[in-house]
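My questions all concern the structure below.
With one protein chain removed, the remaining protein chains of the complex are shown where they sit.
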Amino acid sequence: MSASAIEEAPLPPSSGRSPGSRAWVRFRNNRIAVLALVLLALINIAAVLAPVLSPYPPNAVSLRERLQPPSVKHPLGTDENGRDMLSRLLYGARISLAVGIAAVVFAVFLGALVGGAAGFVEGMTDSVLMRVTDGMLSVPIFFFMITTLALFGATLTNIILVIGVTSWMSVARIVRGEVLRNREMPFVEAARSLGAGPFHILFRHVLPQSWPAIIVSATLGIGWAILMESSLSFLGLGVQPPDSSWGNMLSKARGYMWNAPLLAFIPGFAIFLTVLLCNWLGDGLRDALDPTGT
Amino acid sequence: MSGTPVSSGLSRRSLLAGLASAPVMTSILGGPAGAQAPVAGGAFTIPVISNPALWPLIGGVQNVMVNRVLFNSLTSYDDPNQKVVGDLAEKWSVSEDGLTWTFSLYPNVTWHDGKPFTADDVVFTITKIWLNPKISFPQRSNFATLTGAEKVDERTVKLVTNVPTPALPVMLGYLAPILPAHVFSSWSNEDFTRPTAFTKSPVGTGPFKFGEFTPGSSVRLVRNDAYFRGKPLLDALVFKIMPDVEQQFAQLQSGQLDWMIIEPYQIDALKGNARIKVNDVKSNMYFYVGLNDAMPPFDDKRVRQALSYAVDRQAIIDGALAGRADIAASPITPVLADFHNDKVESYAIDLKKAGDLLDQAGWKVGAGGIRAKDGKPLKITLDVDAGNTTREQIALIVQDNWKKIGVDTTIKTGDFGAFVQRMRAKPSDLQAFICWWITAPDPDIISYYGTDKTLNIFAYSNPAVDKLLDEGRKTIDLAQRAKLYKDAQVLIAQDAPCVFLYYAREIESVSANLRGWSPTLGYRYALGQAEKIWKAK
Partner (left out) sequence: MARYLIRRTGEAAVLILVVSFVAFLLVYMAPGGPAVLLDPNMTPEDAALMKNLMGLDEPFHVQYWRWLAAIAQGDLGLSLSVRLPVYDIIRQQLPNTMVLAAASLVVAVTISVPLGVIAAAKRNSIVDQAVALLSSFGLAVPAFWFGLLLVIAFSLKLEWLPAGGMATDGDGSFWDVARHLVLPTLVLATSNMAQLTRHTRSAMLTVLREDYVRTARAKGVSETVAIYRHALRNALVPVLSVIGLLLPQLFGGAAVTETVFSWPGIGQLAVRAAFERDYPMIMGVAMVTSVIVILASLMVDLLYAWIDPRISVAGR
């Protein structure tokens, strides 16, 4: 079910002069990636400004206006309760994106901890942690997600935690690789000799080196998390109404596919587009950072 | 007593199936019946939400449906209005003191394995299972007054109660199948927790017997040629396991399913489909907004009445139920025609009155139009189980209605299981919640409205009601009994323990060539008459 579960972002050892600016030039020349970046920025801005942009409150029920086609009054029509689809879409974006971003932030944090620990403490710890990482990738983790949410309740926090806990593995590998590469570097040695602890070194010196790769992984991860929330919503384990996420809007709209297909098309397309843009952006970033090229 | 919000408290989806459950159309399909001679053969295919247990001692919609066909009870229900009729029992009588019931059993009934059915089976089922606290039996509370059963002769049993129990014949038909003594007599109490020897090939007396169980796909029941009411017309009854209702709906439309309970919003999609007919079945089920009468502000009757006056039930019925329901005002539904009282306070929408009542109760309109008392705003959390579109819609309408009288309502949705647990907790932390009761067709509602009774989830208490309900459950005379319950309904309606919303109908969609299926009885009981079903060419 996941893209990010196996997406890795291998980076070559950073070579020479200002790789950042060269990457930026490469990125700028990738039209699809730039387009994705711009559109994603717009989607995020729209989500943040939802209260301003929405013509109606997202839960304002108007039973006389159920299942209306798009009109001037309701640019995207109304849903089964006569709620304005545009408003719900905008508010849904907030929740869907928040789930995606929060889950990924949590995953990055977990991944950095595991990868960092594995890299710094060699031997048993490293080997155990890496086996855990591999192990997470080789069990049908989605079953555990379903079970956890069904048993413990599909609250927003639980959904974010569950998605986060199951998607930190690629970050852990990236960070571990970076730690191993940098451990003997002079600046790390220097920090260590000044008495810096491993956490300090990890977060202040090593992680910054890994950011490019982590960002690639995180970008792909956000798309994956949004997709995952929609799958969970389909099973009834996603964000719960009356809060609207794109996933639960889509899941609910399936019931109206026969007489109001637009209702399902709109959130479905929003998910599809956002995930697609995340993937394009992630790919673009990777290509820019890793010109040799996979 | 028997009541279940959706008899299986399983998941939101089974809820859905449960909610919807009752078929109907009395042979609507057949038109004036008899226009056509019955045709034998074929299969009747209906969906269930997940793998059923072929074990009659647990609840759950999917289990109840299959087991209704495999097994018989002493009594059952039939048109009109779910009246009690004999099933395995041909007739019965009650002694002068109302404590001893004598049931005569039909002759020539055989178990699916060929052994004859006798009074021994009835006595065994009652004494060794229902009355045995070491074996789990969900309907046990329905038989709280039953103290024993004894065999009079091969075809006669005597049931003894410790107080007169007019509801007994009704309860005997409610999820209380008779099991084969010859199979179970050697079982220990522990064996009943691991009944695999039986569930692998169940033995009942029903019109169809166990054929094949393909987990995840279907349960196939095949014709019982020796059925005591006559050889069934169909060759088989197939219960297809389909967890997704949209998939069920797709297969219904394409003709792969013959029957399904649908949600109101799905009706439109069936317009113009000549293969399918839609019936609505009045069922002994009502929906309400439960209020926690023990918790402020709901402990003030005026607040509860105000909330009742503010709800636009007609808008709910038109908006969320496609017009297929009736406004409810009391907890005994019109299906129980002898007992239903339609002359009670009905709280027809009256925002002015609602506002006045709140004013009197001290809740004055404050900032932002929200009422407040002693500086505390009137905020209510309204719980509803997640996943059912219709109930979520109702919650939104109620929220909107209440807003008009200055009540700030927050809707909270959650898993049905957790919801039931919170409902049953005493004291409950729920404030207001949308739920429903579906009960055996008997007016005894003391478990739901009697002070401190197990299913009194509103924490409602009125000594006068307690007294009437207690009398009612012990009064054998029908007219007297009806009077007691009619009086109780008046008092309950005045107290507004909850906001009564509507008497529900179950909307069933049935393939147009189905015959012999009562359009008014409801699938729970129509399936018990499966021998009559046939399909026209």
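Going by the order they are written in, the chains are A and B; count residues from 1 in each one.
Quick note on the criterion: contacts are C-beta pairs under 8 Å (C-beta built on N, C-alpha and C of every residue); 3 or more make two chains touch, one makes a residue touch a chain.
Just so it is clear, the structure is predicted and the values come from calculations on it, not from any experiment.
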Residue among B:T100, B:T127, B:S141 or B:S461 touching the omitted chain: B:S141
Among A:L235, A:L262 or A:A288, the residue in touch with the chain that has been omitted: A:L235
Candidates A:L53, A:L67, A:V121 or A:L137 - the one touching the absent chain: A:L137
Sole contact to the chain not displayed, among B:T147, B:S217 or B:Q314: B:S217
Hidden partner chain, residues of chain B it touches: 1-5, 7-14, 43, 45, 49-55, 58-60, 133-134, 136-142, 190, 193-196, 199-200, 214-218, 238, 240-244, 246-247, 250-251, 253-254, 256, 417-418, 420-421, 423-424, 454-455
Interface residues of chain A (partner: the chain not displayed): 1-3, 5-6, 131, 135, 137-144, 146-153, 223, 227, 230-231, 234-236, 247, 250-251, 254, 257, 264, 268, 271-273, 275-276, 279-280, 283, 293-294
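Simple rule for what comes next: only the chains that are shown with their structure count from here on.
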Chain A-touching residues of chain B, taken from the complex the two chains share: 11-13, 245-246, 263, 265-266, 268-269, 315, 318-320, 386-387, 389, 392-393, 395-397, 399-400, 411, 413-415, 418
Chain A to chain B touching residues, read off their complex: 59, 61, 63, 66, 80-81, 150, 153-154, 236, 240-242, 252, 254-259
